[in-house]
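All protein chains but one are shown in place.
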Amino acid sequence: MAAIDALSTTSDSARLAERVAELERRIAQLEGSQPDDRLSLVVFSGDLDRVLAAFVIATGAAAMGQQVDMFFTFWGLTALKTNTQLSGKTFLQQMMSVMTPAASTGLPVSRMNYFGAGSRMLRAMMQQQNIESLEGLMTLARDLGVTVIACDMSQNVMGIRDEELMPGVEHGGVATFLGSALRARASLFI
Amino acid sequence: MAAIDALSTTSDSARLAERVAELERRIAQLEGSQPDDRLSLVVFSGDLDRVLAAFVIATGAAAMGQQVDMFFTFWGLTALKTNTQLSGKTFLQQMMSVMTPAASTGLPVSRMNYFGAGSRMLRAMMQQQNIESLEGLMTLARDLGVTVIACDMSQNVMGIRDEELMPGVEHGGVATFLGSALRARASLFI
Partner (left out) sequence: MAAIDALSTTSDSARLAERVAELERRIAQLEGSQPDDRLSLVVFSGDLDRVLAAFVIATGAAAMGQQVDMFFTFWGLTALKTNTQLSGKTFLQQMMSVMTPAASTGLPVSRMNYFGAGSRMLRAMMQQQNIESLEGLMTLARDLGVTVIACDMSQNVMGIRDEELMPGVEHGGVATFLGSALRARASLFI
């Protein structure tokens, strides 16, 4: 009797070991496809108010321990500019350079801009409440390890050269953004 | 023989029990990091058409059993206003109060607003199709348990007082939003 029991136990045990091995495979696959502690932002807008919102969210998430990837494209690239150069650009790219802000301090607001009065008003109201300026938030983001990526394709179309952008900017394309967004806990298009 | 088999089985069984215990730890960790049945929305825009889209999505998701958190910031706060008060505000805040809508019924559309004609046109077109008005959707959202949160920092900058907002609004900051977005199934910036 004991011998038979032991045999049947051994066979049960082997079947159980197989089920456990199968669970180990399935759980490893689940673990491998979980999102990172990551937030992924597209900054498409070049409006002061929207770029401010992007950096408030980015620095907040970084302070909470998330890896934050900010992908600047189109008008958003103007927020990363520190100067404007015209040489080596096509006529249309030169026109675009002249008609868009030369630096973050020149960003308009999305509403009631009135040729920059709205931007100055918003900046003054933030200062009155002792809230960090956009430039202060950008420095904070860098200090917190936020990754700032400039969209290659937009740079090419608008003719924005790397030397016009602030230091520390990385470069990438839509695959860079998707590589981040598809394994992020949240993604926003701003 | 039987004794040896049983011994070896016991030892296999102990090893298997350890593997199962390890799986239990890993699966508990996975379960703990899964998103809630939750949708998280930033309503940054104060345009009637975009705020409408936000409430259509919010009420739709709530009706499907999702917890919905709507985080109103910047121009989006004007959608929550029911009146405008000027006392106790700085000059710039008073200017902002006068230049932005005093209530949801005064929201402009993002395009072709023509001093409010566009908004009236959109509202008329919705009524012709028997679609709920923005104010009706707001009531529905409240009835469905949607959480409406006003951004503290934006309120401070713009000088919007709690008494100017509709009843039932909660208050929070960027950490409140991220606390929701990072464990939501989807997050949108509107």
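To keep things simple, chains are lettered A and B as they appear, and every chain counts its residues starting from 1.
Throughout what follows, a residue touches a chain if its C-beta (ideal position, glycine included) is under 8 Å from a C-beta of that chain, and two chains touch if they have at least 3 such contacts.
These numbers were taken from a predicted model, which means no experiment stands behind them.
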### Task
Just name the one of B:L39, B:A79, B:L134 or B:L182 that touches the chain not displayed here.
B:L39
### Task
Spell out, residue by residue, where the missing chain touches subunit A.
1-2, 5-6, 9, 12-13, 16, 19-20, 23, 26-27, 30, 33, 35, 40, 42, 44, 46, 73-75, 90, 92-93, 95-96, 99, 153, 156-159, 173-175, 177-178, 181-184, 187-189
### Message
In the complete complex, the non-displayed chain touches which residues of subunit B?
### Response
2-3, 6-7, 9-10, 13, 16-17, 20, 23-24, 27, 30-31, 34, 39, 49-50, 53, 56-57, 60-61, 64, 66, 110-112, 121-122, 124-126, 128-129, 131, 185-190
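In the analysis below, only the chains that are shown with their structure count from here on.
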### Task
Could you grab the centroid distance between subunit A and subunit B? Build each centroid from C-alpha atoms only and quote it in angstrom.
20
